[in-house]
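Notes to accompany the following structure.
With one protein chain removed, the remaining protein chains of the complex are shown where they sit.
For reference, chains read A and B in written order, and residue numbers begin at 1 within each chain.
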Amino acid sequence: MATKASRSAARLMMAPAVVLLLGWMLVPLIMTLWFSFRTYLPLRGGDQGWTGFDNYVRFVTSSAFWPAVQTTLIIVVGVLIITVVLGVLLAMLLDQPMWGQGVVRILVIAPFFVMPTVSALVWKNMFMDPVNGLFAHLWRFFGAEPVSWLSDAAMPSIIMIVSWQWLPFATLILLTAIQSLDSEQLEAAEMDGAPKLKQFYYIILPHLGRAITIVILIQTIFLLAIFAEIFVTTGGAFGTRTLSYLIFQRVLESQNVGLGSAGGVYAIILANIVAIFLMRIVGKNLDN
Amino acid sequence: MSLKSILRAATALSLTTAGSAFAEGHGATITIATVNNGDMIRMQGYTDQFTEQTGIAVEWVTLEENVLRQRVTTDITTNGGQFDIMTIGMYETPIWGANDWLVPLDDLSAEYDVDDILPAMRNGLSHDGTLYAAPFYGESSMVMYRTDLMDAAGLEMPTDPTWQFIREAAAAMDDPANDINGICLRGKAGWGEGGAFITVTGNSFGARWFDEDWNAQFDQPEWAEALNFYVNLMNDYGPEGYATNGFNENLSLFNQGKCGMWIDATVAASFVTGDDSTVADSVGFALAPNNEGVEKRANWLWAWALAIPAGTQQEAEAKQFIEWATSKDYIALVAANEGWANVPPGARTSLYETPEYQEVPFAQMTLDSINAADPNNPTVDPVPYVGIQFVAIPEFAGMATEVSQEFSAAYAGQQTVEEALEKAQAIATEVMEAAGYQ
Partner (left out) sequence: MARAVTPRRKLINTGFAWAIGLLIFFPILWTILTSFKTEAQAIASPPIFLNFDWTLENYGVVMERSNYARFLWNSIIIAGGSTILGLIIAVPAAWSMAFVPSRRTKDILLWMLSTKMLPAVGVLYPIYLLFIQMGLLDSRAGLVIVMMLINLPIIIWMLYTYFREIPVEILEAARMDGATLREEVLYILTPMAIPGIASTMLLNFILAWNEAFWTLNLTAVDAAPLTAFIASYSSPEGLFFAKLSAASTMAIAPILILGWFSQKQLVRGLTFGAVK
């Protein structure tokens, strides 16, 4: 259907977005690359010249590097698993007939509207505080010793906080997908006497495949960059230092922009590896 | 919500839509970045009086400590010019002053009486003898203890306790059945939190961060002794989860009557004896402890101070504000409205000579603690650096935060003290090599 005229019009229409994003990507990227090859210490007189690959070597040989990569991946994968599994269950539940469905849906999606900083502050102080937190009260009520969540179970705690924030998003997308499921198919299966579990495996789950892919794709983009939750709760202690937090420490706490920039380049590489991996799956799923 | 605040909100809304025209109509406006501590919040309340006197309007950017540091450091190193006054501490001031990033405060007016500033504070906020930031309030650290629990235990707190006595007292007061911990101390990661506390504890055991050639010293026996003592003390008599407790967490524990002792900033004294405290009537004070036979005590020295970034367009107005906020008159103003116990402490000699202030229970001990701290000579063995609970070099904040994270992991039982010290040694060595000290 596309004529030559509409094709060039289309290019024209795409141009602003492409140019802007190209600029937004290239300008910082080039600056990051530039700084990563320099000794740039803001508190020691700024830019002090070329240093070759020193920053790269130093960043990657630091004892903090591999644990940080691992932490990043654990958080991303952990949150993805929790939000997708619970999201599917929750979406199926919300799809059932019930009274007050609208209100329940509102309650479930509410966490998505809360700023990450606020949610981290609320969880940290009002729930996970080992003395005055609500969990501590609950534990004590049942005669158990309160848990120091953010030191003894720091990673699970952070994964939980982040999952709480992203569960609504996953649920919403999955719910829309479930609602589009042809109910006749299910009814037919029910008539055939197919057990619920089988229905789930052979009808519902395949139908959700595309939606799950979307959830994974979008969430990964945001999860690779989570920062506020860690900054507020543990400050990177107790093995919760992600790659982006490590870069924060290098750039802002240690005031070593060159070293941090080298870290930034590594983070971009990691993100792209994840991205290529993701795009493969998504690309396939989106084509159908 | 009072009618007044509703009205205020309504006016504010109509003003913001009108934009900045309002501010320009009243002459200069200065922007001040500050930390969200009680004394600063109180100062904001009195700003109207300053504006009335001088016609200079003030915009406050009030931020939590970590965010503030990040924000002002970015701005000063890039010469961003977002602030006319920055609230900084004793760690930043000498470093920034040396870089000529701050306006020297060497021409303050005669009535300001710069010689009245406590010598320890003035030294700590100067570089090469030039004052670069005026102290708004200053603090050291001291022991705060429950007199009723000490009485019940049949013990008497000396004014200059040793760590050994502290441990004995903690054992005597510890009472898990009644939810009372013998002692509460900072364990939270971060150079200004648990990092500061363990550094002064190290000092009081004869340890130091670096030797005179900038070699990291965490492999020395003094550090092992200090850290082991701290961990054992806290595991035996400290609260659950102390590895995440900082100033605030301990303050609320103490105020709820859940601590026999608490060693922390002297400014805490006005909180634990204030309205929010359930134990206000039974708090005693003593000097921070030392290990038996070590002359250095676990005293730190800190001031929150106001500094003017070089390059501001409003240097004169900013100076005017600093002179107002850190003056004797300001102290008198707060005293008249809120009582002497609530004035910003630890900055001026004359405050401690005021008879009314001498009656405040913690005044003398605060002054003694401040005087016991010597940033130029912080450790038993000589060191190449200035600073007691910190090392005044640009690399310190990042390095000490990472070191204290390793320590906190040891407090939480996730690694041994030896492992933590080994990692601390590696981190410090790595950073010093990268920065070219060796």
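Following the convention adopted for this analysis, a contact is a pair of C-beta atoms (placed from the backbone, for glycine too) under 8 Å apart; a residue touches a chain by one contact, two chains touch by 3 or more.
In this text, all values refer to a predicted model and were calculated from it rather than measured experimentally.
Put simply, the missing chain touches A, B once the whole complex is considered.
Checked against the hidden chain, the listed residues A:G49, A:G100 or A:G193 yield one contact partner: A:G100.
Between the chain not shown and the residues A:L43, A:A64, A:V162 or A:L224, the one that touches is A:L224.
Interface residues of chain B with the unshown chain, by the touch rule above, are 1-2, 5-6, 8-9, 12-13, 16-17, 20, 31, 33, 36-38, 41, 44-45, 59, 61-65, 67, 70-71, 74, 78-83, 247-248, 251-252, 255-256, 267-268, 271, 276. Across the interface with the omitted chain, chain A contributes residues 1-2, 6-7, 9-11, 13-14, 16-18, 20-21, 24-25, 27-29, 31-32, 35, 40, 42, 90, 93-101, 103-119, 121-123, 125-127, 132, 134, 137, 141, 164, 167-169, 172-177, 179-183, 186-187, 210-211, 214-215, 217-218, 221-222, 224-225, 227-228, 232, 243-244, 247-248, 251-252, 257, 260-261, 263-264, 267-268, 271-272, 274-275, 279, 282-283, 286.
We take it that only the chains that are shown with their structure count from here on.
The geometric centre of chain A is 36 Å away from that of chain B, both derived from CA atoms. Taken together, the chain B residues at the contact with chain A in this complex read 66, 70, 73-74, 77-78, 95, 99, 189-190, 239-241, 243-244, 249, 252-253, 258, 394-395, 397-399, 401-402, 404-405, 408-409, 411-414, 423, 426-427, 430-431, 434-435. Within the complex, the chain A residues that touch chain B are 41-46, 58, 62-64, 129-132, 145-146, 148, 150-152, 231, 234-239, 241, 249-250, 252-256, 259.
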